[in-house]
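Left out: one protein chain. Kept in place: all the others.
Order of writing sets the chain letters: A, B and C. Residues in each chain are counted from 1.
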Amino acid sequence: MGFFEGLARIGFAIIQIGFVLALAPLVQGFIKTLKARRQFRLGPALWQPYYDILKYFSRGEVVSEHTSWISRVTPYLVFGCMAAAAGLLPLFTQAPLAFAADLIFFVYLFGLARVFTVLAGLDSGSAFGGMGSSREMMVAVLVEPGLMLVLFAAALRAGSTNLSDIITRFSSSGFNTFTPSHLLGAAGIAILVVAETGRLPVDNPDTHLELTMIHEGMLLEYSGRSLALMLWATNIKQLLIISLAVNLFVPWGVTASLEPVPILVGLLFYLLKVLGVAAALGLVEMLRPKVRLFKLPVFMLSAFILAFLAVIADNVVR
Amino acid sequence: MDTVKLLDFSALILLFSTGLLVVSRRLELAIGLLAFQSLVLAFISVLVAATTGIEHIYLASILTVLVKVVGATAVLIYVLRKVKMRRETGLMSRGLSLALVVGLILVSYNTIHPIKLANTISSPNSLPVAMSMVLIGLFIMVSRKKALMAVVGLITIENGLFLIALSTTYGMPLLVEFGIFFDVAVGVMLMGFFAFHINTVFETINTDELNRLKG
Amino acid sequence: MIFLATSLLYISFACYAFGILSAFCFSLWPTRAILFGYTFATIGSVTGLAAAILFLREPQSQRLELFTAFRFTNAGFEILIDPLAAFFLLIICLGGSLVSIYAIGYSQDYIKQGKNVSLLVAGYNFFFITMLAVVLANNAFMFLVAWELMSLVSYFLVSFEHEKKEVRKAGVIYIVTTHFGTAFITASFLLLFLAAGQNLSFDAFRAGTGAGFSDAARNAVFLLALIGFGTKAGLMPMHFWLPRAHPVAPSHVSALMSGVMIKTAIYGLVRISFDLLGGRTVGAGTSSMVTVGADAGRVLPPSWWGILLLIVGLVSALLGVLYALVEVDLKKLLAFSSIENMGIICLGLGVALIFYSLPLPNAPALTVLALFAAFFHLLNHTVFKSLLFMGAGAVLHATHTRNLEQLGGLIKSMKWTALFFLAGCLAISALPPFNGFISEWLTFQALLGLVSYGPELWHKVIGLLTLGGLSLTGALAATTFIKAFGTGFLAQPRSQAAVHAHEVSKTMRFGLGLAAALTALLGLGAAGVLALLKPALEQWTGAGSSQAVNPLWSLPSSNLANSGNTNVSGGAGNLNLLILLLPLVLIIVGWGIARLLGGKNRRAIDETWACGNTLKPSMEYNSISFIKPLRRVFQFVLLPFREVKITYRIEPYFVERIEYQSGIKSLLNSDTFRLARHFLSYLNTEIKVIQNGSVRLYLSYILVTLLILLVFTR
Partner (left out) sequence: MPAFLYLTLLPCLPLAFVALGLSRLHLRARQSTVIILAGTIGPVVATVMALVSAFNVFTAGPVVAGEGIFYLDALSALMLAVIALVSLLAVTYSIPYLNREMAHGVITISKLGWYYFWLNLLIPAMYATVIVNSLGITWVLVEATTLVSAPLVGFYGRKESLEATWKYIIIAMVGISFALLGILLTYVASLNNLPESGASLDWTFLLKNAASLDPALMKLAFIFILVGYGTKTGLAPMHTWLPDAHSQSPSPISALLSGALLNCALYGILRFNSLTKSAVGPEFSSGLLIIFGLLSIAFVIPFMIKQIDLKRLLAYSSVEHMGIIVLAVGIGGELGYFAAALHIFNHAIAKAFMFCVAGEVTERYHTRDIRQIRGIVHSAPLLGTFLFAGTLAVTGTPPFNVFVSEFLVITGAFASHNYWAAGLALALLGVIFASMLYHCVAMAFGRANELILPSDGASTVPVHPAMSLPDSSGASGFNLAAPHMPVQVASVSALSGGSSNEELALSGPDASGTWLDRAAFRRARTGLLTLDKPSLAARQTRPPKRRLAVEHIKTKSKSEQTNNRVALLILVLPVLTLLVLGLWVPSFVQDWANQVGAVLR
């Protein structure tokens, strides 16, 4: 990698990360608006998440007397992790940091962010934070094997654990990509996206009711710019998960070329796919009630089994 | 009557007396039977000595009379007087004892049967009888409770051994023989002493009472 | 170079010996005994570390004949320093370097308690000598002597606080279990001994395990070794001694035992399965010999050995972490986590063994990859488990409790300890950029290689299950250590002990800091570690089978794309280690954005929201409540129970008292032991009738024995 190529990559990375940062609240707004419309409400504005984040940034924060530096570091760390992950994922072109776009690293970056979020939830000593943390880890434990296995299923088919490679390979092989294994994997990840984005029926992102909340509980003690960063990071994570799912399993439009036209087409495709999934998420959220916490294992186990079958099917059919 | 017949006859007498010993309840009777047994043995040894002409067997027969017929009996009678006890009760029934004794005799015959001895004057019965006496002696020790009867059993075993030595080997080398007699003498005395001592300390010579050490 | 290395090794041994001596010399001045003893241990460890690195860089084997114990069967004391031994030398001395300085501070408490610390110091130094002897031994006799001595010394170290009943009990369970393990190892070695023509030297073993060695014997050797070494390694289900023994030892000893000693079991397993039973090129013969291709003439181990290791490893990893999850005793939690990590190491080892047994063209490269995963995780575990045990020791030192429910809020009173402990937690949870992540990543890659290249379907199935299991393990481990750190160090103190906690002494902090720094350094410098370990990894697959080392900042993966191509260098599957630092950069970016959008931060300090009440420690989530959902999810394994006893003043309205008890039942629970004990006491009471004191009974034994012999044996 020459020096100028390196500079160019860095520049590209900055652009992509910036793009994701900018787009993430919009997706959140889109889902909220969609839900509101479907419920025949006016709902908040499409841009409301941006307003919120900006507003929180400009406010001062109130910090609990029991917290330590963990709470203070966490928002930045979580935000950093999410932003880094944004640079790893190929969206509509190759990922800027494709040489390191390892899927295990990708997932574990989320893990790092989650660990700190959970620690921050425990830090204040509040029962709400503890509860949120506790539940968050439970969901994480349940999600993890399935998610990894779904990703591994894709990796095994593509012959690489590099996300960029995988997606390039899938998109270049056209309709041949659609094997039973692929479909099983897609079904598996559909379940996991719901869980990872913290949406109904797993978590309810809209409420602070202690019976239902998971993620919000951990953020309860946050205010001001910390809260802004945390919310923003959550939005980024949601977008990344959606992007990961659609790019892995509906890989068209992701281009390897640097020509402007394919890139523009790719961008268009990408936006459409993301908004499509977002819409689906919103619809599911309207139709499904929140499932009981201890029903979740079955939910997750099905994802795991789908992923498992995906690999087996792949090997047997091939 | 030739020597072998005589030997055979004496051996059977020995076996018979040993059988009686097993079922005798009265201790004095048992000691008497034991003395009788030793006497028969002394007789056999004289017989063997006369037949073979080996002189030290005479010595052995004299020792037998001295140590076993006179010495052991005296010690046992003395202890018996001291501990003031005559009968033993609560034993295995006579029938069962005898059945077991018959079993032991069968085992002995079975054991000795295949062995072919070339060089002895022994009767066909003397060796199995001797073996039976050894086993019955041990059986007496197992089945009888009083310490005195243990001594009686032990002497029976010794008598069996002596019979084997006599009937197969014309006695052991002299030194060994003396050693054995010496040991028997000391052993019986020691046992008598301890039986007596036990009686003073435990106020009984019932060996079943000696069961503090276990596990 | 070799001369230097050998001299350094001698110096290292001498230092440990001096450590023992000085401990006894200063037995009347305990402070000095501690200072000198541990300083010598530190010097010895550091020189040993240097020697190990030198040996690894000069990978030809070194032999030293010490003396012969007895001529018969060639039992003697001989040393072989090959790359494998050098690697474990590195592990042991690394552990020693980290822990010894810490121990100076930690042992001070025992002086106040009036304990005889010089024994502790001497035993500590002797422990190193025995461990080194184990990994350097080139003779089964020496190995067994060193092995048993190692167990004994560690047993005495575990029993250091023998006034406590719990300690004595744990100690006895430990030594007895490990003694039985040794019996299995002995049997395993003796089978090899037969193959070697009645010679106990490892050299003869190597020569004797060729074609003439039957498959049945080969399998028996492996299985016996697996049971024997598995006991020491704490693999399920032979693990039960570990969570008892490790917590009760003095913390620096726990750190050594968990961090270093149980690794020697892995050493034994590798030594036997790869080296002594290894696929040597031989003439002709056994059924498992390859006849075609590049591997022609190699006796290959059956691949079910590796599969078995995978299964054992997976079970250990999962159950280990589940028990760690529900544990409230900090050191016990760490001990269970050791079981988990030994399981993970076994996963790498299992994959390596499977590929080692397959005559595939790319098998050597994959073997090296998997072996690297195992070895690197071993190294990492040494670092972070030592760190965590030292951290737990610091907490114990400061609060005199290991119970997480009694802790809390220590991050304020023990700033440095908390920071270092957190580093250990992140590392052991396999989070980037710490070292645990790298080895977990490597293990994933190895397993993916197995699924990808394993020729049989059941290779794939087991590989996949293991992949899922490993992910689950990772998540559970993270939860466990979040719990440990979150309830131990965060929020408000839950007891007076925690309130009055204080930061520990400088020496202790130094040890902790060193280990914490290493967790990060090893994560970023993983490629350097690979370069260092290269000789140890290539020892059985031939030089050049790990060509992927060249780009300094990247690591190999199984490079799934090019099936059939063994070149694992560069390319698609690689993880660039620099990227580990990316989040750090972006943290700063985040701060910048926040600054940009919101200006200077205004921060006010106020109470935590507690629905209007004052927040009390009793209102916090504690460690049990934190994992309660997971405990319920995994109740089919953990078998939780709860008992609520309510006494009423006036039933059913006025409650006087509620007693609540909850916990889990271990699968290999105390009932199992109770059963064994009942059996023993049955033996005791029933069989003792045999010896009931009746002389007549005794005589009847003689009679019966005689009769049996007379009737049956003629």
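Here is the rule we go by: a residue touches a chain if its C-beta (ideal position, glycine included) is under 8 Å from a C-beta of that chain, and two chains touch if they have at least 3 such contacts.
Only a predicted model underlies this, so the values are computations on that prediction, with no experimental measurement involved.
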Neighbouring displayed chains - absent chain, whole complex: B, C
Option from C:A14, C:L64, C:L149 or C:L639 whose C-beta touches the chain left out: C:L149
Sole residue of B:L34, B:V83 or B:M191 that reaches the chain not shown, by the stated touch rule: B:M191
Candidates C:L457, C:C611 or C:I687 - the one touching the absent chain: C:I687
Sites on subunit C contacted by the missing partner chain, in the whole complex: 67, 69-73, 116, 141, 144-145, 148-149, 152, 159, 162-163, 165, 168, 171-172, 175-176, 179-180, 183, 186-187, 190-191, 193-194, 198, 680-681, 683-684, 687-688, 690-691, 693, 695, 697-699, 701-702, 705-706, 709-710, 713-714
Interface residues of subunit B (partner: the chain not displayed): 111, 114-115, 117-119, 134, 138, 141, 147, 150, 154, 157-158, 160-161, 164-165, 168-169, 172-173, 175-176, 179-180, 182-183, 186-187, 190-191, 194-195, 197-198, 201-202, 207, 210-213, 215
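By our rule, only the chains that are shown with their structure count from here on.
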Between subunit B and subunit C, centroid-to-centroid distance (C-alpha), Å: 69
Distance from the mean Cα position of subunit B to that of subunit A, given in whole angstrom: 99
Residues of subunit A defined as touching subunit C within the complex: 17, 54, 57-70, 75-77, 79-81, 83-84, 87-88, 97, 99-100, 102, 104-105, 108-109, 111-112, 114-115, 118-119, 122-131, 133-135, 137-138, 140-149, 152, 155-156, 158-162, 165, 220-221, 224-225, 228-229, 293-294, 297, 304, 307-308, 311-312, 315-316
In the complex with subunit B, residue positions of subunit C that touch it: 688, 691-696, 699-700, 702-703, 706-707, 710-711, 714
Subunit A-facing residues of subunit C, complex: 409, 411-412, 418, 422, 426, 429-432, 437, 440-441, 444-445, 448, 451-452, 457, 460-461, 464-465, 467-469, 471-472, 474-476, 478-479, 482, 485-487, 490-492, 557, 559-563, 572-576, 578-580, 582-591, 593-594, 597-599, 601-610, 615, 617, 619-621, 625-630, 632-633
